[in-house]
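The complex appears here minus one protein chain, its other protein chains still in place.
And then chain A:
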Amino acid sequence: MATQHSRSAACMMMAPAVVLLLGWMLVPLIMTLFFSFKKYLPLRGDSLSDGLEWVGFLNYERFISSGSFWPSVQTTLIIVLSVLIITVTLGVLLALLLDQPMWGQGVVRILVIAPFFVMPTVSALVWKNMFMDPINGILAHLWKFFGAEPVLWLSEASLPSIIIIVSWQWLPFATLILLTAIQSLDSEQLEASEIDGAPKLKRFWHIILPHLSRSITIVILIQTIFVLAVFAEIFVTTGGAFGTKTLTYLIFQRVLDSQNIGLGSAGGVYAIILANIVAIFLMRIVGKNLDA
């Protein structure tokens, strides 16, 4: 039914949405680029109405030569990679578990998905005050119960703590996507492999895991996008201290703490470049699963 006429009509009708979305993305991007080449310190009297001084690549040079830059890139990548490994591994296992017929299946599934509906700020606060608090936290009580010295989670094991919190938030997402994938597996395939002599572990490895590969790819791509920009969890727990300063957090500090919009904008452009490098690597590694 796709005639020339209906196709041009479709273009016309989609145009407003496309233009709006394009504007929505292009305007901030161009503004960021614009500020990154300017000296813009609002507290020192710089303002848009007076006109900003053009400084060339000075902001870029200053951002990258700062001692915090490379550690922050490293922290970001460690968090993203760890969260991906934890959520995908546990997500597959949880999905397998939830696929088993059991009493109260519906309720259990809703409970498993629940953390995804908790706002990042709230869940980070809950973890900070109720679980990881060295005096009142549940984990501290657990440690004490076994006679161990409570861990000062957010200062001594700060990066693992952030990784645990973020993983806890994203695990339901991975589980949910992988569970639906497992449910779409043809049971005759499993039975065939059972008759073909594959024990449980080999059935998982040769049949279930390849079947899940496409969904795992989706989970990895979507989570990478969001975890690269993780912010609230760090803001309400460590505040970027103890080696938990990610690139996003560094940009936030440059713009708001140092009140240097030009420098922060240059950092924003670096963040875009980093995200694209990660995206290219990911598409190379897992993107081929999306074909066919």
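Couple of notes before you dig in:
Note that a contact is a pair of C-beta atoms (placed from the backbone, for glycine too) under 8 Å apart; a residue touches a chain by one contact, two chains touch by 3 or more; residues count from 1.
Please note the rule applied: contacts and distances are computed from a predicted model.
Going by its UniProt record, the hidden chain of the complex is named "Sugar ABC transporter ATP-binding protein" among "Rod shape-determining protein MreD", "Electron transfer flavoprotein beta subunit/FixA family protein", "Response regulator transcription factor" or "Sugar ABC transporter ATP-binding protein". Residue A:Pro210 is the one among A:Pro42, A:Pro210 or A:Gly239 that touches the chain missing from this view.
From the options A:Leu21, A:Ala148, A:Ala192 or A:Ala241, the residue with contact to the chain not on display is A:Ala192.
Remark: the residues of chain A touching the chain excluded from display are 186, 188-189, 191-199, 202, 206-207, 210-211, 213, 292.
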